[in-house]
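Missing here is one protein chain; the remaining ones are kept as they sit in the complex.
And then chain A:
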Amino acid sequence: MVFTSVVNFVRSRGPDEFWRKRKVFRLAAAFQGRKRNCYSIAIRYVHRALVYATKGRKLKKIDMKNLFETRVQAACEQHNVGYATFREGLVRSDIMLNRKTLADLACWEPYTFKALTDIAQRKAVDDGLLDLKNADSLDSTITRGIITDSVKPK
């Protein structure tokens, strides 16, 4: 053990009360009022904060998922594709992108995202999921399914 000062050396000998409390005070450092100075009050609020932190780890994932979905939905709407159709079309085209990647593409690479919606729509129309009035506009889009289906012997 390395002691940086005489004070710490003295404290290290007795019961570990000081060090035990200091761990709690470290966690309570950013609190306001007596919550950060008085141990019996600090420990209650540290407990509460740790419970929030535990719950927050799950909530953060849910929140981010909702945010990504909102963004992708907004981008889908710009290209007149439903969110469910879009995701199903991508899965059927073997394009396994998660929500985060799709949201990033929608935000930063709008042309890439447009291409993805085209592919998803093309696949949805080919598989009979979607009945588009102007499906001719998708004629220039080629999915892997088109090639394999046309090569397959009938």
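As a working rule, contacts are C-beta pairs under 8 Å (C-beta built on N, C-alpha and C of every residue); 3 or more make two chains touch, one makes a residue touch a chain; residues count from 1.
Please note the rule applied: contacts and distances are computed from a predicted model.
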* Structure fact -> Of "39S ribosomal protein L13, mitochondrial", "AP complex subunit sigma", "Probable MAK10 Glucose-repressible protein" or "Exosome complex component RRP45", the UniProt protein name belonging to the chain not shown is "39S ribosomal protein L13, mitochondrial"
* Asked: Among A:Ala28, A:Ala42 or A:Ala103, which one is in touch with the chain left out?
  -> A:Ala103
* Which one touches the absent chain: A:Asn8, A:Thr54 or A:Thr70? -> A:Thr70
* Of the residues in chain A, which ones touch the absent chain? -> 67, 70-72, 74-75, 77-78, 103, 106-107, 110, 113
